[in-house]
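Other chains dropped; remaining ones untouched in position.
So that you can tell them apart, the chains are marked A and B in the order they are listed, and the count of residues begins at 1 in each.
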Amino acid sequence: MPKAIKKIGVLTSGGDSPGMNAAIRSVVRTCAYHNIECTGIYRGYQGMIEGDFKEMGARSVNNIVNKGGTILKSARSKEFMTVEGRKKAHQNLVNANIDALVVIGGDGSFTGAEVFNNEFGYPVMGIPGTIDNDIFGTSHTLGFDTALNTVVECIDKIRDTASSHNRLFLVEVMGRDAGHIALNAGIGAGAEEILIPEQDLGLERLLESLRKSKASGKSSSIVVIAEGDKIGKSVFELKDYIEENMPEYDIRVSVLGHMQRGGAPSCFDRVLASRLGVKAVESLLEGKSNFMVGILNDKVALTPLENAIKGHSEIDRELLRVSDIMST
Amino acid sequence: MPKAIKKIGVLTSGGDSPGMNAAIRSVVRTCAYHNIECTGIYRGYQGMIEGDFKEMGARSVNNIVNKGGTILKSARSKEFMTVEGRKKAHQNLVNANIDALVVIGGDGSFTGAEVFNNEFGYPVMGIPGTIDNDIFGTSHTLGFDTALNTVVECIDKIRDTASSHNRLFLVEVMGRDAGHIALNAGIGAGAEEILIPEQDLGLERLLESLRKSKASGKSSSIVVIAEGDKIGKSVFELKDYIEENMPEYDIRVSVLGHMQRGGAPSCFDRVLASRLGVKAVESLLEGKSNFMVGILNDKVALTPLENAIKGHSEIDRELLRVSDIMST
């Protein structure tokens, strides 16, 4: 019989995303609700190694549900990739009487959690926090919905000036390996073309599409490009390439950058964070371990961490077709 | 064999909601994509009766994906409730060579569409557009997600002043028959208590909850109340009631009102509108009729209009529990 859990530690790790604070709040309050203690661990695994802990009660998380970033801060820890680092971390948890861990982060963070669980039999539960939505086992990661709203609001502004000047804008959005942001925000922002890592449309097709767009009477155009698109050119090289081939276009580049990671979370992300935090804590209390808590078909669902790490969150091919039709 | 569809009419009806313009755009562009003509019908069924039509091509819907309201305007039509009105409307469609209809609206609008279909065998397809999310056959109606963001942004502002003054705010949100907005936005905004039409918690429990909240050290509180809550008191009567019973509270009321219906749609609503518009048109082209196009388990899905009207969109009981835990 597993040891009864009396204190749970919570940390955020990897790139931060909007909704992480709401998830921390949910974990802390669910602990309080069940009369369990809760410890905040600062700066992810690095703070676990350094024993950078703080007791948290229900009132410690007042007024953070709507704050971007993470009050526990985040970091990437090289030391946690070593056995020594993990041993130190484990000893700190034991010393502080922390019985289980909730890790809010992306798949790098989950890999760390799984290794930790395997080595020490230590109960862990993951909550997917990343704007990229690239985690298997959940239809939405924390922060994805907020990032989409940030991107479309930015492109709405860019469109104002694009259509005032009949210009073509190349807008680069986050997504090194996954086109979820580009695809959804591209449709939402009414982009003429969307370039994503999952699909190489080829440069020729892009030019074709821009020519058609021009011919159809569109006076301005937006192309949305994921950082890691398959075309293999930087967004600035792409600008040069289009200018060479279509000198009639007045082209501007906009790289949205890190603002996509920040900002007050959307209502969707706050509710999602609240639900996932409850489930993470209650699953640990039920003796479960080594799962990620996600959302599938609008229901909270557990996926073994192992699968979440190995799996791949596919883009929705239907959306590619919708995007095509919308740019008619 | 049904007559091939060569021209589709589109209208918005009932209370407007953010995303209606994006849905109109999607219907128009999907028609263009399939080389079908498209006619915009102004002011819902009333404009159908009056023949208030306008041909729409792909360029007619430029730059509206991000606009609140509806460029086709909306109205409630008493005349359409009469056989004569509907006959006139049908004749106008026939005269204009419009072969099928996409109706964007709520269940009142769908009832009209179904009756119209029954009487004239006329092909109709519904798209759920209402902020209330009270339609059976879709997990999300167009505008719901945007309205949630509007509400939480308002309450975030109210919370600034609430916590500066240690006050209790009663915030009334839309939802005459359905608590979806109150429940989700209440969790998202960190409300201490949420009152919805689906559940009568009783006034005693509300006072109890406020007392507990005060005792637990919370200095300010937000209670979110759906218009149609079961307690049977107006929000102003509720204020008086609490003040009598808990004179230690300094209470303010805020009725958010119609701004919840407006504003630029969220990315979620824009993508949803785009998907539903494509499916509505393509379903008509495939010979289907009398369905509502919704989203279930993240997939576009058809529900017979009849079921959409009769059915009821249940609130998610899990969220009530999450809300309880969050207000620990």
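Everything below uses one rule, namely that a contact is a pair of C-beta atoms (placed from the backbone, for glycine too) under 8 Å apart; a residue touches a chain by one contact, two chains touch by 3 or more.
Because the structure is a prediction, the values reported are computed rather than measured.
Enquirer: With 2 chains in place and all of them the same protein, how many does the whole complex in this file have?
Expert: If we count all chains in the complex, we get 4 identical copies.
The working rule: only the chains that are shown with their structure count from here on.
Enquirer: Between chain A and chain B, what is the separation of their C-alpha centroids in Å?
Expert: Here chain A and chain B have centroids separated by 28 Å.
Enquirer: Which stretch or stretches of chain B touch chain A in the complex?
Expert: 25-26, 29-30, 32-33, 58-59, 62-63, 65-66, 139, 145, 148-149, 151-153, 156, 159, 163, 184-185, 187-190, 216-218, 264, 266-268, 270-271, 274-275, 278, 297-298, 300, 316, 318-319, 321-322, 324-326, 328
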